[in-house]
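Each remark here refers to the structure printed beneath this line.
With one protein chain held back, the other chains of the complex are shown just where they sit.
What follows is chain A.
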Amino acid sequence: MTTTDMPRPVDADPGRAVSKKPPRSAGGGGLRRAVPATTLLWILACLYGLPVLWFILSSLKPASDLFSYPLTLVPRNPTLSGFRAAWDSANFSQYFINTTIVCVITTILTVGVSCCTGYALAKYDNRWLKAFFLCILATTMLPGEVMLAPSFLVVRDLGLYNSFAGIILPAVLTATGCFMFRQFFLTVPDELVEAARIDGARELSIFLRIMVPISRPIMLTLAILSFQWRWNDYIWPLLMLNDPNKFTVQIGIQSIVGAQNINWSVLLGASVISMIPLIAVFLVFQRYVMNADINAGLKD
């Protein structure tokens, strides 16, 4: 696909080729090649973008227009009434706050704990750590869905049923997070640690004062991933929560879908509202996700 009609800078290190892209517009026969590639790209992009566009535009239609033929892409009289109805109905604002609380706390804990574990796995060496590394690897083979019933019983026996802690705590340990930090700290030279030791720094203060600050980009990447996982979680909160005042957004949306007669106006409004936070976070921190060297440890 990537044909070359211009000499490209040959890079000794293939991994580096990424950053030194030649200028986009290849002159000469460029246009001849640009047309099919660009057309195909945008046909596919439209196929991917249209469902979301149609969904968002539909949510702006008043309830009475939703099913009126002929269907129009652009709403004739756009209104925010669907959103308002969704926000007011069935505690949706409460669900939104609940989900935010759960996501923020889980994300902070996940980043902190993964950072510690990843550092220990990368910079220390003893058989306990090796064994624990294998244990974390094992969690990637057993997704939570496999152990729904026993996990439920464990959390219930711990007295965490119907509490936010019951959703937060089981979600804190993620193999992806630990592996991302381990991968990163492996690239940090050991000499940095050695030098600090010679200067008399204690082990934990090396970690806190040198290693934590330099791992900030990984923290952001993991924070975004973790926020996305937890915001979109459905089945575990559904099992854990019994009190409608503690429901999360996803449960709220599903309860609208599960009704006998679906109120599409409210459903569309609620769904679009639930999409906003993630898309906003993503657009702001795009490069931390897009450039992340995400690899096979990924679980959720």
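Everything below uses one rule, namely that contacts are C-beta pairs under 8 Å (C-beta built on N, C-alpha and C of every residue); 3 or more make two chains touch, one makes a residue touch a chain; residues count from 1.
We adopt the following convention: contacts and distances are computed from a predicted model.
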Legend entry - Protein name, per the UniProt record, of whichever chain is missing from view ("MoaD/ThiS family protein", "FAD-dependent oxidoreductase", "ABC transporter ATP-binding protein" or "sn-glycerol-3-phosphate transport system permease protein UgpA"): "sn-glycerol-3-phosphate transport system permease protein UgpA"
Inset, instruction - Please pick, from A:F83, A:F164 or A:W231, the residue that touches the omitted chain in the full complex. - result: A:W231
Legend entry - Touch criterion as defined above, residue of A:L60, A:A86, A:V102 or A:A120 at the omitted chain: A:A120
Inset, instruction - With the missing chain put back, which residues of chain A would touch it? List them for me. - result: 1-5, 7-11, 14-15, 17-18, 21-22, 24, 26, 30, 33-34, 37-38, 40-42, 44-45, 48-49, 51-52, 54-55, 58, 66-67, 69-71, 113-114, 116-117, 119-121, 123-126, 128-130, 132-133, 135-143, 145-155, 158, 169-170, 172-173, 178-179, 186, 190, 193-194, 197, 203-204, 207, 228, 231-232, 234-235, 239, 250, 253-254, 257-258, 264, 267-268, 271, 274-275, 278-279, 282-283, 286, 289-290, 292-298
